[in-house]
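Right, chain A next:
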Amino acid sequence: MLMTIVLIAILCISVAIAGLIYRVIKGPTTPDRIVALDAIGINLVAIIALVSIALDTNAYLEVILLLGILAFIGTVAFSKYLEKGVIIENERDR
Partner candidate 1 sequence: MEILMAFIIGILFMSATYLMLSKSLLRIIIGTGLLSHGAHLLLLTMGGLKRGAAPLLGEHAPSYTDPLPQALILTAIVISFGVTAFFLVLAYRTYQELGTDNMDRLRGNEGND
Partner candidate 2 sequence: MINFLILPILIPLISGVLLIFAAKHVMLQRWIAGLSALLTVIFSALLVQKVKTDGIQTLNLSNWEAPFGITLVSDMMSALLVLTTSIVAFACLIYSFKSIGHEREKYYYYAAFSFLIVGVNGAFTTGDIFNLFVFFEVMLMSSYVLIVLGGTKIQLRESVKYILVNVISSALFVIAVGFLYSVVGTLNMAHISVRISEISEVAQPGIITVIAVLFLIVFGLKGAIFPLYFWLPGSYYAPPAPVLALFGALLTKVGVYSIARTYTLFFYHDTGFTHQLLSTLAILTIILGVIGALAYWDIKKIVIYNIIIAVGVILVGLSSMTPDSLAGSIFYLIHDMLVKAALFLLAGIMAAIAGTSNLKKITGLIKQYPGLGWTFFIAALTLAGIPPFSGFIGKVLIVKGGFEAENFWGAAIVLMSSLLVLFSIMKIFINGFWGTPRAYKDADQVPVGKLMIAPVILIILGVFYGVGSEFVFPYISQAAETLSNPNIYIEAVLKEY
């Protein structure tokens, strides 16, 4: 029962990711892509969690948090790049 549900959930999220990938490729603007990428990152977290349940192991729980962190840093970097053209400023002009 649980396994079936988990598999269904994985399928759902896979479909969601597929849709988001469509948005990544389609665009039309870069922020659109970033939005979609951010969402993909978050959804991957969900997939990993579901896979952990499916495999009945807690070996991947580190991966969850890690993915979350990476998705956040990535999004910050992207949006900063968009906004300012640079990612890391040498000295912030006040």
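The set was built so that all candidates are chains of the complex that A comes from, given by their letters.
The rule we apply is simple: contacts are C-beta pairs under 8 Å (C-beta built on N, C-alpha and C of every residue); 3 or more make two chains touch, one makes a residue touch a chain; residues count from 1.
None of these values were measured; they are calculated from a predicted model.
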Of the listed candidates 1 or 2, the one touching chain A in this complex: 1
Chain A - residues contacting candidate 1, complex: 57, 59
